[in-house]
Every structure is written in C-alpha cells, then in structure tokens.
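Below is one structure; the comments refer to it alone.
The complex is shown incomplete by one protein chain, all other protein chains being positioned as in the whole.
Chain naming follows the written order as A and B, and within any one chain the residues start at number 1.
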Amino acid sequence: MAEMWINMGPQHPMTHGLWNLRIKVDGETIVDAEPEVGYLHRGIEKICENRTYTQVIPISDRLCYGSSMSWSHLYCLTVEDLMGIEVPERAEYIRVAVLEMQRIASHLMWLAAYAADLGAMIGFIYTMRDREIWIDLLQALTGSRITYNYPRIGGVAHDLPANWDRDALRACDYMDKKLKEYEDLFDGSKVFMMRNEGVGILKKEDALNLGVTGPPLRASGVKYDLRKDQPYSVYPEIDFQPCYHTDRDCYARYKVRMDEMAMSCHIIRQAIKKMPKGKWRVVAPRNGPVGTGLGRVEDPRGEGMMYLVGDGTDRPYRLKIRSPIFVTVSAAPKMLIGYKVADVVAIMGGLDMCIGETDR
Amino acid sequence: MVARQKRTMTGEIEEAPRRVDGQPEESVIRHLLDMFPSTLTDFKKVRDGLLRAKIERRDLYKACKTLRDILGFEHLSMISAVEYDDRFEIVYHITSYSKGLLVELITTTPKDDPSVDSISSIWGGANWQERESFDLMGIKFNGHPKLERILLPKDYVYFPLRKDFKGGG
Partner (left out) sequence: MDLKASGTDPSVGQVIAFKSRDFLKWWDGVFEGVLRRSPVGSGVDLVTKDFFNWATRNSIYPLHFGIMCCALEMAVASAPRFDAQRFGVIYRSTPRQCDVLLVNGPVSKKLKPALRRLYDQMPGPKWVIAMGECAISGGPFYNSYSIVPGVDQFIPVDIYIPGCPARPEALIDAFIKLQKLIKENKKGLLTGK
C-alpha cells in the first residue's frame, strides 16, 4: 500500500497557531509524524537584549498570548531573583489571584477551540460567553483584554479598583455553576466521549523522558504540580490539591483541565480573603547586578522557565525562555502513531498549543 | 474539592514524596563529587532545592547518565547557550520529581570550537532544545540524530543570537 506525506498547515482550521504537521499515512492510519514550527519566530530573545528590564515586560506578554499574565509574571520573578528584591505581600496575593483568573480564561479559550474542532460548536459559544466575564474583570484591573502589561519588577503596576474583589467572588460562584453545566454538556455527549476515550495514549515513562509537563503529564498519572512541589510567590499559604488523572488519553487531559478550573476558583477565593493591606510595589533599581537569575512557574500549559544573565547595565545580557509547548510538540509523534487521521484533531487539540511561545 | 476520577485500566498513581530538608542535596553532591573528582568544580547549593555545578565537557554525557539512572533525575527542563567574550557556556537544568531538586550544570567550550556531546539519547526532551541552540547560537551537538534548523528557514546562513550578529533587536 502506498504511503504518502500529508501537510496539515500552516493554514489549517485545526492548527491553533501557525505550524505545520507533516503526517505519513498508510491509507487512513498514521505511520509517522513530524511537526514543523518556526513560522512565528520573531527573535524575542535578541530583541530583549536591546531593551531595558522594564521595557521587556510588554514583550514577554506577547510570548503566549493565550495566557500572557503568567509570562510577564515569570519574567518579573526572574528579574527579582537576579536583583534580590523582596516583593510586598499584598502584591503577591494580587498576583496569585490574577494568575488564577488568567488560568481559567486560558483553559476556557482552549475548551472553546477544542469543542469547535470536534464539531460541538455549542461548546465554543458557551465558553466564549463565560470567558468574557473573566476578561472583563482583568480589563477593569489592567485596562486591556489580552496583553496586560500589569506585573512590574517589584510588585504590580497599580492597586485594585473599587469593588473588584466583590465582583471576583461573584464570578467564582457563577463559574462553579457553569462548570457543572459543561460537565453535563460534554460528558453526556456520546460523540465527544467516543472521540476522546482511548485516543492518543501517552505512557508515563514516555511523558517523563520526553519532557512533557503540565496537564498532559498529570493526565498520564504523574502527580506533579510546580505550585505545590516547588512553590513560588505565596502559594505555600494557599490550600489546594494538584489535579491528576490516570487514564493517559485525551479524555484525561480534558478532565484535568476542567478540574484545574474548579481548583482555580477555590484559590481565587482564598487569595482574596487573605489579602492584606499595604504597599503593592517596591521600586526596583535601574541597573541589574552581574549574575544569573532563574524563574520557574506552572504555566497553564506546563513548566515555564526563564534564565537571565545580567551584566551590570540596565539591559539583560541574555534571556533564555523555556516554553512548555515547544517540548510537548516534539513528543507529538509518540501520541499520533497508530491512530487515524481524524484523531489528529483530538490529540493535537488536547495539548493546548500556543505557537507564540514555541517560536518565540 | 478535587473532582471525581474515572476508574479505568491502569490505576497506578505516582506520588511525589515531600522533601526532607538537607538530605537530598547532600547525597547528590557527595555522589557526584565521588564519581567525577577532577572535572566537577564549583559545586554549591544556591538555595533550598537548587544546586549549581560546573563540569568539563568531556564528562558531560557520563554525568547526565548518572543523574538519570542512579540519582533519579527524570526530567530535563532546559538547555541554554550563552556567549561570553572568551567562551560559550551551555547550561543544563535537570529536575528530579522524586527528590524535588533542580541541578544547574554548566559546561564551557572555547570560542572557536563550540561543540558538546548530545544528550538526546538520555532524555528525549533534549532533542528539539539542542536543535534550537544549534539554530540560534551555532553550538554543534555530537551524535544528535537530526541536527537541522528548526525555527529559522532552512537556508538561513547566520546564527542570530551571537553577539557579532548586528542585525535585528
């Protein structure tokens, strides 16, 4: 039987972002796969060497635009590690609340695209409507809908507006109701379950060896969440559990993200209740010291890291960014081989790809 | 508050045990210093959970194999390449889930011969990261299965992240 290579991309309604998936098919079955990235390479690491430390913050927002608050927060964490700055406690609690809101908005965006790709257009409509509530909260706080430019080196840009915490608690109650509705909608749909169960199995040893992190790792049975195991910011004070699953397939990845949304509502409530009064920003020095800084967070898509080398001036000497999706996509062939062409949508959609951070 | 899980096929759950402070770092330091007495230098504990060491590039492959097989470091987090005035430094960040540690291994290469051994046969996650370091900084990894450009077009000639590349940024 003749085998042939098929190009899915760079323009394809399935590809969330701009990449090319080359699959080798034998009839309908996938025999080999080779992802091709680099269509969105902007040279951010070189650009950052010519901007001051504060000017890099809006650029780090545009790394992964689906969850931009977590990337600018990661950059601020790295610079604070290099400069040795202690962030005030109110700023830490505001950062945690805003990060978890960003996590919910990012997972809702993923669910919208995932449902639309699998044919359940109703999922797109409902989740986009609910995402607007979180985007409205973030817009009231920062002034922008997707690239916020809100964390600063030494805290956050400004304090909370009036009644913001009351509205955030109301949004959490609304979200809990809506999550039950999504469970009925998706778990009760036979077509959705058939397209997800048993599809795209990633074994635990493969996931660990190939460097997969985030929800796909937790869906393969490894209970590891950086917020719990290597905590940063003020997460040790907050009581929550990492969400994991043992099924290793697409349904498990979907379920892990739904559980994470419920857990994020829980974290937002605690962060808002425990928030002290006080300063929200410490002014950082203009010039960085000579040395290195390392930052590590649990991004909605996995483990994000930044390695920063300072040389005494007010610009970074070298900024290296570790993108979780860059490594997870390289593990895609393991998940694709043996399944049919129609399963590509479910498997690649379940990885929640954001090509902005892959290509940098 | 944790949502329900489905009962299915496999059922093993791996739990990451909590660290006992002080113990894991000391044993890792001692073990590595025993194995590589001359090539491992500058070993220090930066803070709880973060170790830093410099190693010469000829022992890099053996050290990484030791870390994965004997000391239980399952996950390679990041490979970075930094260019200084007189050398290239390649920094490996390796994580252990079971111990809760992060080791920062720094290898130095001379300016005119930027090449190290590839560790993509130890950790598959290193494959694309090494290709990216080759693409942007020009570091050659000996023994890599497919060392090609990944982010830039295939016929691009320069290595943009080097300090003598003046275009852009």
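By our rule, a contact is a pair of C-beta atoms (placed from the backbone, for glycine too) under 8 Å apart; a residue touches a chain by one contact, two chains touch by 3 or more.
Keep in mind the model is a prediction, meaning the values are calculated, not measured.
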| item | value |
| --- | --- |
| Residue in contact with the excluded chain [from A:Leu18, A:Leu169 or A:Ile337] | A:Leu18 |
| Touching residue (missing chain; options B:Gly100, B:Pro114 or B:Pro160) | B:Pro160 |
| Hidden-chain contact residue, picked from the options A:Ile146, A:Leu169 or A:Ile337 | A:Ile146 |
| Identified contact with the non-displayed chain, of A:Pro35, A:Gly66, A:Pro242 or A:Gly350 | A:Gly66 |
| Which of A:Val31, A:Ile85, A:Met128 or A:Leu169 contacts the chain that the document leaves out | A:Met128 |
| Footprint left on chain B by the chain that the document does not show | 152-153, 160, 165, 167-169 |
| Chain A residues that touch the omitted chain in the full complex | 10-13, 16-18, 38-44, 46-47, 58-59, 62, 65-66, 68, 109, 112-113, 124-125, 128-129, 132, 145-147, 356, 359 |
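Going forward, only the chains that are shown with their structure count from here on.
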| item | value |
| --- | --- |
| Chain centre separation in whole Å, for chain B relative to chain A (CA means) | 23 |
| Contact set on chain A toward chain B in their complex | 37-38, 41, 43, 45-50, 204, 206, 208-213, 221-224, 229-230, 240-241, 243-248, 251, 255, 258-259, 262-263, 266, 294, 296, 303, 305, 307, 309, 317-318, 320, 322, 326-327, 329-331, 359-360 |
| List of chain B residues in touch with chain A within their complex | 1-3, 5-6, 8-16, 49-50, 74-78, 80-83, 91, 93, 97, 100, 102, 104, 123-129, 132, 136, 149-153, 160-161, 165, 168-169 |
